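Some notes on the structure that comes next.
Selected chains from the complex are presented in situ; the others are not included.
Going by the order they are written in, the chains are A, B and C; count residues from 1 in each one.
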Amino acid sequence: MRIAIVNPNASASMTAMVLNTARGLAAPGTHIEAATNEDGPLSIEGTVDGALAVPGMLARMKRAQEAGAHAHIIACFDDTGLDAARSLLEKPVIGIGEAGAKAASFLASRFTVVTTLSCSVPILEENLRRYGLADRATVRASEMAVLALEADPGQAEARISDEIEKAIAQDRAEAVVLGCAGMTALAAGLSRRHGLPVVDGVAAAVKFAEALCALGVGTARRGLYAPPRDAAAKRKDGEERR
Amino acid sequence: MRIAIVNPNASASMTAMVLNTARGLAAPGTHIEAATNEDGPLSIEGTVDGALAVPGMLARMKRAQEAGAHAHIIACFDDTGLDAARSLLEKPVIGIGEAGAKAASFLASRFTVVTTLSCSVPILEENLRRYGLADRATVRASEMAVLALEADPGQAEARISDEIEKAIAQDRAEAVVLGCAGMTALAAGLSRRHGLPVVDGVAAAVKFAEALCALGVGTARRGLYAPPRDAAAKRKDGEERR
Amino acid sequence: MRIAIVNPNASASMTAMVLNTARGLAAPGTHIEAATNEDGPLSIEGTVDGALAVPGMLARMKRAQEAGAHAHIIACFDDTGLDAARSLLEKPVIGIGEAGAKAASFLASRFTVVTTLSCSVPILEENLRRYGLADRATVRASEMAVLALEADPGQAEARISDEIEKAIAQDRAEAVVLGCAGMTALAAGLSRRHGLPVVDGVAAAVKFAEALCALGVGTARRGLYAPPRDAAAKRKDGEERR
């Protein structure tokens, strides 16, 4: 089974970190590759970064499909371009934000997502609303920027820990989801420290991708996920009618 | 990895069918057992059957935990007693209804659940509402009773096929979920026939159970899923205050 | 008019307290009986207690129907097994949680439920969502366990009073609902003390049961509340098709 991860941003070190987590969790027989979107922004903070990342990301995912991927993972917690990727591709496509939230929904009736900067909070809240989980989830910002996570992991863990304390006390969180691919190394430690399930979206996406592949199902090819039509097909609409 | 399936109803033949599907899909190294709730009703149609099935089901799940299960699956599409099982047990607990619906939500923006009798429709609609998927899902009854599925699989497949046609035309369904454990053998054939993803909840539950085990997470032990207290602990509440 | 109350838990003293409130409020000509579910848990704290209480509770309600009850009341604020009871029985079935919340909804645009332990909060929040009242209601825990209410009523009243103060200040509560059958004796005093309507679910259930009986209506016998089928009828589904 071949799983293709794409990091929509241009940070090769984050891609490496994500790939490391993914391979550590992969089942025997699962082959995982990861591509960095060098054409994208350095990190994805907010809707402009997200919008600029998508075309380069889709191109790399298309290439992965041509190379025979059995499932695709978008390694940004914003699930950037998820619907477009599903419409473009035939195999299952999983966003790490969606995977993390849905994994938590099997374990807890309420959970809190701890993300990086507050500019991401409304984006994640809207995603959770679309996934139907907004009523049982809270989103908190650690105010650690994406690149700061790598530069100062100790500080990152401390800040995230503080937010987990608040989540338990103020949000009635029963579980926590780490809201950035760059936090993937921290899940196990934080879970032990706080005594509740801490879900890493990268890990969840890898195992759910394996699961969907094993079920032998692909992405729907109709409705929202109908394949796009090319320029030639569109031109015919007009020509036929003249 | 040991996964314990419980069939909340008393039909040993349905348990065998479910176990057969589950073992066919299990990853190497996954050991699957299934228990039949001989104390439960012959099939689960409606809320009374569901309520009467739960105590016997919980007792068998508890035994499976003592025997070292790493994850638990409730093999009734109504997800009978799911919250109680999560509160009682430490490892992940997955209902096949929840698993089927969440699997479909990774593949399609709208889907239809095809179940057995119309008495189950409001129960499944309510579950989908709780999972946050009611806005994107429709529930249809094939009017094949649970035991009729086994007795006349050809008729079952024909009736379910008719509902899938209606789901595509009237519900704008992009994918279908089979709404009864007794339909587990039909998914692949129906998917080929109708050209859209058809998800079997039993299969989805097995792969998601493996996924959650691999993530090393358990069920939350606080909030809705806090462990129950025994009679002795409750009596102390009173005695302490006299 | 005969109203049958069932206490789903095994505490005979709570049954006596509930019966005392109920008879104190009954209209002339209303005969009220109460049964204790000796087969149930000592108190109902959380979903496991609830699940284990239902079969014994349903058996006693069925007996009350055979004895000629004109309406049934489930005397646990969690409304344990309410849907199953409605499906099983022909006469109106009222849960004290539902009755208390709906009574408050005639009097106030926002109200707060003050219950016992925090493990009950998510259960009551979910019930309020199902009743359509979640947007206008808040649930608070007094952290007095059910049996502690009886053992130390003074402390119970003090703790509940503190929560009512917070409800007025923080929840903009216009009315309060007492969230446990064991609080039935406190409503009038708390209402005077805090100057807002304080609704006791037991009292509300008794008067609403009398109201529904007087209307001459029963529980719907179709859809979610269609009567259960017995094993013989289920077996025929299969046999007919072989």
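Here is the rule we use: a contact is a pair of C-beta atoms (placed from the backbone, for glycine too) under 8 Å apart; a residue touches a chain by one contact, two chains touch by 3 or more.
These numbers were taken from a predicted model, which means no experiment stands behind them.
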For a quick check: 3 copies are placed, so what copy number does the complete complex reach in this file?
6
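What we mean here is this: only the chains that are shown with their structure count from here on.
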Roughly how far apart in rotation are chain A and chain C when fitted on CA atoms, stated in degrees to the nearest 5?
120
Compare the two sides of the chain B and chain C interface and say whether they are made mostly of the same residue numbers, over half shared, or of different ones.
same
If you average the Cα atoms of each chain, whose average lands nearest the overall Cα average?
B
Please tell me the distance, in whole Å, between the geometric centres of chain B and chain C computed from their C-alpha atoms.
29
If you look at chain B, which of its residues touch at least two other chains?
83, 223-224
Write out the stretch or stretches of chain B touching chain C in their complex.
41-43, 45-52, 54-55, 58, 81, 83-84, 86-88, 118-119, 122-123, 126, 130, 145-148, 150-152, 155, 223-224, 226, 228-229, 231, 234-235, 237-242
Quick check on the complex: what are the chain B residues that touch chain A?
25, 27-28, 83, 92, 94, 98, 102-103, 105-110, 131-136, 168, 172, 174-175, 188, 191, 195-200, 203-204, 207-208, 210-212, 214-225
